[in-house]
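All protein chains of the complex are present and in place, except for one that has been dropped.
We just call them A, B and C in the order they show up, numbering each chain from 1.
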Amino acid sequence: MEILFFGQLADMVGKPSWQTDTVQDTDALKARLEATFKGLQQVKYMIAVNKKMVQTNTTLSCTDSIALMPPFSGG
Amino acid sequence: MEILFFGQLADMVGKPSWQTDTVQDTDALKARLEATFKGLQQVKYMIAVNKKMVQTNTTLSCTDSIALMPPFSGG
Amino acid sequence: MERKPKNIFREGAIPAAFVGDSIAKHATNHNIGGHSIFLGQVRADEIGGKKVQAIEYTTYEEMALEKMHEIREAIFAKYPLTCMHVYHSLGAVPAGEICLFVFTSSAHRKPAIDACAECVERIKAELPVWGKEIFEGEGYQWKVNTP
Partner (left out) sequence: MERKPKNIFREGAIPAAFVGDSIAKHATNHNIGGHSIFLGQVRADEIGGKKVQAIEYTTYEEMALEKMHEIREAIFAKYPLTCMHVYHSLGAVPAGEICLFVFTSSAHRKPAIDACAECVERIKAELPVWGKEIFEGEGYQWKVNTP
């Protein structure tokens, strides 16, 4: 599955997106991301699955579009 | 003294201003106005003395500028 | 020394392009983060089968300018504003045209938004200005402001 990174997170991981094997749920995804990109352990980020923010652990399928987002700062 | 009329009050009394002998206070002025222009008995109006609204009976001098105003409807 | 009250009155409608120009003038102020604008527009209300084609505004000018000065000072004292501009039409303003323009600016959005809303309320409630709704064809009625 493909993970999109936005704002300072794309800076931090050094790329706008990252391919990884499908994981079961968002908790597992977080664990994998934070193991791969240690910087993520220190910052606040949110996960969107299919363009909706998820607050609790959410099951993932290989076709989901997943995005990691820092706090918004538009306007 | 000269009394200025604004908005529908000028319509009602048929003129933008009216000269009258100096009266002692705003209560006496109201009585005289309403005796002269009966229509004023039926409508809501406010009195400004020297460009300030007066809410209570106020002593008048012959040099005061006096205005009768209907409710505001600007904007 | 007392500051002379600014004249807020303009003869006829306030052109939309004037609003654009006023905004553009603030591009040189690099401390501004937000602008809030209110525009009053003349509605073609239908009253008893007659349509409003224009509103004709009159004022007690000296009193209105003094009152506006007082409102301006109170709002600057209450909110950290960079700028505040107010324009009100006198004379006839046709339906669809702008008759009131209130424009506030501040470093952050909240003061500009709150000050603009408060200024509009105070103008409607406290400025000695009267609108006469002129009907198509003939006739008129005096406007009454909604609270």
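In this section, contacts are C-beta pairs under 8 Å (C-beta built on N, C-alpha and C of every residue); 3 or more make two chains touch, one makes a residue touch a chain.
These numbers were taken from a predicted model, which means no experiment stands behind them.
J.: What shown chains come into contact with the chain that's not displayed?
T.: Over the full assembly, the chain not pictured touches A, C.
J.: Per the definition of touch given earlier, which of C:8, C:84 or C:120 contacts the omitted chain?
T.: C:120
J.: Against the chain that's been left off, what residues of subunit C make contact? List them.
T.: Subunit C touches the missing chain through residues 16-21, 23-24, 26-44, 95-98, 105, 107-109, 112-113, 116-117, 120, 124, 146.
J.: For subunit A, which residues touch the unseen chain?
T.: 4, 6-8, 11, 48, 51, 67, 69-75
Convention: only the chains that are shown with their structure count from here on.
J.: Applying the contact rule given earlier, which two chains have the most C-beta pairs between them?
T.: B-C
J.: What is the chain whose Cα centroid lies farthest from the Cα centroid of subunit A?
T.: Of all the other chains, the one whose centre lies farthest from subunit A is B.
J.: Cα centroid separation between subunit B and subunit C, in whole Å?
T.: Whole-Å distance between the two chain centres: 26.
J.: Counting in whole Å, what is the centre-to-centre distance of subunit A and subunit B, each centre being its mean C-alpha position?
T.: Whole-Å distance between the two chain centres: 72.
J.: Need the CA-centroid distance for the pair subunit A / subunit C, whole Å please.
T.: Inter-chain centre distance comes to 48 Å.
J.: Return the residues of subunit A touching two or more other chains; collapse runs of consecutive numbers into ranges.
T.: none
J.: Residue numbers in subunit C touching 2 or more other chains?
T.: Not one residue of subunit C touches more than one other chain, so the list is empty.
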